[in-house]
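Below is one structure, written out as structure tokens; comments come after it.
Just one protein chain is left out here, and the rest sit where they should.
Labels run A, B and C following the written order; every chain starts at residue 1.
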């Protein structure tokens, strides 16, 4: 029903933000804050793991787009992990698969970030 | 969101009705029909397995009480299987633990029926 | 019963038919899980609301006319949730048995027992003027 945000740093300058639950107009400000805090603290290579996300709306997409933009401005990057077909479909419908690098699992994303 | 009713006959005269989903004012008529059909066909020793039930309301309780009464009228019985604390609590609140024999698993209920 | 203006209000109207009680239960699940209730308390509220809707349907099925509506009003406060379940008072609805006051839930019936135990306060009201029957239920947060 709600959103859980769990962040870990597998190596210097790299963070994995694992989301589970619903990313919507109510919860996505928390995701934005987490991304902004990491970037401001100098962690600019981000992996956002959407594996546990069952609902993602346009507000959540906006936060991810904003995060990607801001990460790149700081010579970082933002990669996504997602294997849920429903959620992948939302990226396809909105044309965002062209903008985001989306991986099936976390280790692949961590190799590339 | 809905109810699944699956019946099997492990031995002559005995049926296990396994319910999963929601037993409420909308779905419980199907449970009643299943019980009535079995009793009319001479299967009077019934085990109703509530292990997969996430929601049970007073209409569902009424159907089970009616089933127990009718089974006993035909020298049969109706035993329940339930290990969900939420559902067990509903039987306790309504005092129905005094009327029903409730077992933790199906094999125990089948021994006793 | 609480009387001050609630912080927020959610209203739902459903047809008085068994297949729509699930819609009310889902909506109330959304309302209650955004408050500071425990998982068990949310489940209690969901069951009580389902029972209240089922009672309304039962009453209306005694009526000749089709197409009745049940309305739910959720009054959300910091420390409590009040839910009013209202159905129209229909002419053909079965009369309460003699000696039983219309303001009380009939004793001995399973749904009445459940609602009373699951909720902290329960009150039934019949308004001839407005032509409605209302069941008002309150659950307190962290009592």
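By definition in this document, a contact is a pair of C-beta atoms (placed from the backbone, for glycine too) under 8 Å apart; a residue touches a chain by one contact, two chains touch by 3 or more.
Because the structure is predicted, anything quoted here is derived from the model rather than measured.
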item: Given C:9, C:38, C:79 or C:127, the one touching the chain that is not displayed; value: C:9
item: Residue in contact with the excluded chain [from C:27, C:42, C:57 or C:135]; value: C:27
item: Touch criterion as defined above, residue of A:7, A:59 or A:97 at the omitted chain; value: A:59
item: Contact footprint on chain A, counting only the chain that is left out; value: 1, 22, 24-26, 55, 57-59, 61-62, 86, 90, 93-95
item: Missing-partner contacts on chain C, residue numbers; value: 8-15, 17, 19-20, 22-27, 29-31, 34
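One rule holds for everything that comes next: only the chains that are shown with their structure count from here on.
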item: Top chain pair, ranked by number of contacting C-beta pairs; value: B-C
item: Centroid-based (C-alpha) most distant chain relative to chain C; value: A
item: Between chain B and chain A, distance of the C-alpha-averaged centres to the nearest whole Å; value: 47
item: Contacts with 2+ other chains: residues of chain A; value: none
